[in-house]
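Taking it in order: structure first as structure tokens, then the write-up.
Only one protein chain is missing; all other protein chains are in place.
Then we have subunit A:
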Amino acid sequence: MQNTAIVAGFADPVSDAQQTFRKVLKAMSEPGVIVEAASPEALEHLYPSTFAVCQTLLDQQTPLWLSKEFSNPKIQHNLHFHTGMPLARQPLDAQFALAYAGEIATLDDFAKGTAEYPERNCTMILQVQAISASPSTDQNSTTLKLSGPGIKTERQIAIAGLSQAVIRYLSDRPDTFPLGIDFIFTAAQSLVAIPRTTQLEVC
């Protein structure tokens, strides 16, 4: 068996998980607000921010689906070592999914919750190239105008690296509330969340 190196996780697991959670809590309750979050080290191409979110939210009770880009022994082994999370065999079994936002060709296969248990959906943790609070001229970047709960009037953000499927899902909202998928988009050291309540317009 190959020897897989362990990458250092949170320096102070109790305090670092609490602080990261508060960042995610703010992001989820104020969609479009960019917050800082990072584990001390990246785990290969898994960003410090993504790694921090994983250590904060995942454990033995949360099956995780990994996309092709993140399905390698080192990432799997380290995530399991630091969180104990099991791998989801199918997207439908996943409570959390981890991928590059550009990799997602469809969101049809992930759980959207049920009318009686709308919380039984998948939360997508998607890595992107960049997130900024101001419109970007980068042609890989999409400027989004957000409104809904958590937003006083409207809020603009630009995200680089979204696939057409993700943009379409967010702007069309094919699942009627309260069903749907919640998104956490991560850049290297920061993140932004877009829950199912957010109305979104591509600018």
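Basically, a residue touches a chain if its C-beta (ideal position, glycine included) is under 8 Å from a C-beta of that chain, and two chains touch if they have at least 3 such contacts; residues count from 1.
Assume contacts and distances are computed from a predicted model.
The listed options are "Molybdopterin-binding protein", "Dimethylamine corrinoid protein 3", "Glycolate oxidase subunit GlcD" or "Alpha-D-ribose 1-methylphosphonate 5-phosphate C-P lyase", and the UniProt record of the chain not shown names that protein "Alpha-D-ribose 1-methylphosphonate 5-phosphate C-P lyase". Touch with the chain that is not drawn comes from one residue among A:Q18, A:Q90, A:T106 or A:S171, which is A:Q18.
Where subunit A meets the omitted chain, the residues involved are 12-15, 17-19, 21-22, 24-26, 28-30, 56-57, 59, 61-62, 115-116, 118-119, 123, 149-152, 177-178, 182, 195-197.
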